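Note that this complex is displayed minus one protein chain, with the remaining chains in position.
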Amino acid sequence: MSQPHNENNIALELCGIDKKFGAVHANRNIDLKVPAGTIHGIIGENGAGKSTLMNIIYGFYIADSGDIKISGKVRKLTSSKEAISYGIGMVHQHFMLVDNFSVLENVILGAEEGGLLQPSLKKARKELQRLATEYQLDVPLDALIEDLPVGLQQRVEILKALYRGAKILILDEPTGVLTPQETDHLFKIFDALRDQGVTILLITHKLREILAATNNVSVMRQGEMVAHRKTAETNKEELAELMVGRKVRLKVDRSKAKPQQTLLTTNKLTYTDEMGVDRLKEVSMSIKAGEVVGIAGVSGNGQSELMSVLAGLLKPTKGQLNINGTWIDANHPSSAAKVRELGVGHIPEDRLVMGLIKSFTAEESAILGYQNSSTYNGKLLNKPGVINQECARLMEEWDVRPQDPKLRSSLFSGGNQQKLIIAREVDKNPDVLLIGQPTRGVDIGAIETIHKRIIELRDQGKGILLVSVELDEIMALSDRIIVMFDGQVVGEVSAEQANEKLLGMMMANIMPEELQTTVQQPSAGEQL
Amino acid sequence: MYESIILILDATLRVSAPLILAALAGLFSERSGIVNIALEGKILASAFAAAATASVTGSVMFGLFAAMATSTLLSLLHGFACITHRGDQIVSGVAINMLAAGLTVTLGGYWFGLGGQTPPLTETQRFTSITLPGADAVADIPVIGLLYSELISGHNILVYFALLLVPICWWVVYKTRFGLRLRAAGENPHAVDTAGISVAWLRYRALICAGILTGIAGAYLSTAHSAGFVPNMSAGKGYIALAALIFGKWKPVPVLFGCLLFGFLDAMAIRLQGAELPFIGEIPVQAIEILPYVLTVLLLAGFIGRAVGPKAVGTPYIKSR
Partner (left out) sequence: MNDSKIPSWVSIIVLPLINILFAFAFSAFIFIAVDVDPIEAAKTMISGALGYQEGIGYTFYYATNFIFTGLAVAVAFSAGLFNIGGEGQAYIGGLGVGLACLGLDHTLPFWAILPITMFASMAFGALWALIPAYLQAYRGSHIVITTIMFNFIASSLMVYLMVNVLNQKGQMAPVSRLFEPVAVLPGFHTIAAWFGFGFAESPMNLSFIIALICCVLVWLLLWRTRWGYVIRAMGSSPSAAEYGGINRKHLIIIVMLISGALSGLLSLNEVQGYSQQLKLGFVAGYGFTGIAVCLIGRNHPFGIILASILFGILYQGGAELSFDFPDIDREMIQVVQALVVLFSGALSLMLVKPTEKLFVYLDAKKKAKNTLVAEA
């Protein structure tokens, strides 16, 4: 908290901002001071509450309590229109552009002068040409958005805000879709804007960007603002630690793993999304029977995509994967059903979206993915008795409460939903288990049970892949830890070598020389 | 031969006019993001309102206003259900179509006791044809005379209005602030909302425009094209207009051509009834009747070109988390 306390120079101040979405406490009592004419970074993992906070500043959401001061005056922001009128502009993570409009039309939308477009367009054209030369924001003004590359679309968003006279510019994860060159250019634009007195709020989860572009940085974790630093006085290591947080170290009793035969390998697996961004870049790794392989990485660096490709939900663009001897690639794609047949169980990262169906009863959710199994079906009709008993058995074995197979899935607590999903997947005795965020939103008691069970499964000879945002969890459970950054595997450490500091740095893609020796390069896709 | 071509084109204009009005109404509503399968019901209800009011007050203009008011009210009901209460736009449209079909006959039967019809309208209670200056004088000049006196002159004012409306509509949609926001709301309502504009109010206004235009379409049917209301007189025109809207890819000028094409097919169907064509023989009228629907389906499926509607059409706008 070593910022200059000159009230006149504070462009934006937040006092005790609090926001809940139903049961989710997205922002807790947030304080923040942003001096005018600075670039202020807000860093935190996905889900830390950064976007919610920014949307509150932009008037898109309304805070439950707390004050927002703009240039020292308390302002009630109840709509984006008001926020815009106080000189706040925002570039959203998902661009708020109309794809089949021209750049010019997008810029004037909502900022037209008078009922006719022609004068506004004319004025905007002139103004944009000025802005373009001043800030290196060149964009073909008459091109349609859908024909522009993402980097240029982003410039349109910035131009939109500047055209509205934004003095405080918020950018939410602006570099996620940019190439390194585009990112560098963006930072040059930031400097030019700052020199003109614009205050910039940069939201990101990438440490490099904070250090490269900002004057000050604030760190958010789980809805709270946990630290404020001057960028010059901090470093990657400190920020990484603050971001991930020092939590009570989880203790899980486990013996040394006895890895056996390889069950799953990937060979230069690449996945490109619809936007043309490479989410996975030549990932090669393997999972052996009897070991837990943890994937560490700041959220959004390809872990989810890796899980989805392995589970048959996404088709690899390049490269191959081999599950229990069956090859899968772009020309021989698999499906969720096929991957299950190959002996893979999948506990998805987002249980409410994929893992179960909220409106279904627990016993129905307990057969999702195995609905065609002969256990549950006769020739024509299914066997409600069996489905009920099986669910009751799973509930008993995994201590799912309340033990009522007829209860709607949405009425169970997060921990009990999760136990039910794990029970379902484990019960089919798969060789490989893909486990995503096993304890997200799960109470302490259930976390212990789930962790203990995962180790038991390992000792039974299963190959387990674990993806989690909780570094502690990864360290407590994994025998090997693979670190991902920007869609790539950047390193691998064994359980003995792993510590928070080392992983934190690897996650930020820093490889100090003294560490190089301890870090193994990932084992290339072994052939089975 | 020339004469019959002129006559068919003349009939085409008459049949197309309500389609143009209704399709442009659909354009406003769908461009803002609201599916409008209720066009049919709104045409029917406003046709009834126009004829009933004209017959009671003796004024065709009152009839026209009543038609516009009725149809706008139904539009607002549609908006109340799908904008304010985020109801399903299709279900709401179905309800309005049923409501119009039932109410027109019920109220008509109660007020006039003619089995749902309104009393036949006299010349003063209708929109009658306008003879353009010089039409009679040039009628005998070969080629141009017939073209001017039959095809260009001799329609009622609503036909001219419908045609005039196409450039107006184009201008509103592409050249005004309202049009810009309207198009944006149907493509990406989030962009509209973050620009500080109310999506709901914008969509309501689009529905009001749609209501007024369908009102005129309805008035045309009962007070211009015919002389009075008969039950179910819209006879699927709302759906044909919807098809023309899709066929014209939600753009005013192509929509006009879609309407003219479908109107032309309709005129041909009447003309060709029972006629033997050389080499082909008798073409069943129904084969021509279904062409608008078949063409629209083919277009939607991407077999002939591709019709991609406004991206956000059909989904209620909810601020995302």
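In order of appearance the chains are A and B, and numbering begins at 1 in each one.
Going forward, contacts are C-beta pairs under 8 Å (C-beta built on N, C-alpha and C of every residue); 3 or more make two chains touch, one makes a residue touch a chain.
As the structure is a computational prediction, the values presented were derived from the model and not from experiment.
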Omitted-chain contact residue, chosen from B:Ile5, B:Met98 or B:Ile270: B:Met98
Residue of B:Leu76, B:Leu272 or B:Ile290 touching the missing chain in the full complex: B:Ile290
Residues of chain A in contact with the chain not shown: 22, 311-313, 335-338, 340, 346, 348, 353-360, 364, 367-369, 371-372, 376-377, 380-382, 384, 408, 410
Chain B, residues in touch with the chain not shown (by the definition above): 35, 37, 77, 80-82, 85-88, 90-92, 94-99, 101-107, 109-110, 113, 115-116, 231, 236, 239, 242-243, 246, 284-287, 289-290, 293-294, 296-297, 300-302, 309, 314
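Methods note: only the chains that are shown with their structure count from here on.
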Interchain centroid distance [CA atoms averaged], chain A/chain B, Å: 49
Chain B residues within the chain A interface of the complex: 174-181, 183-184, 187-188, 190-197, 311, 319, 321
In the complex, chain A residues that touch chain B: 21, 58, 60-61, 79-84, 90, 92, 94, 96-101, 105-106, 108-112, 114-118, 120, 160
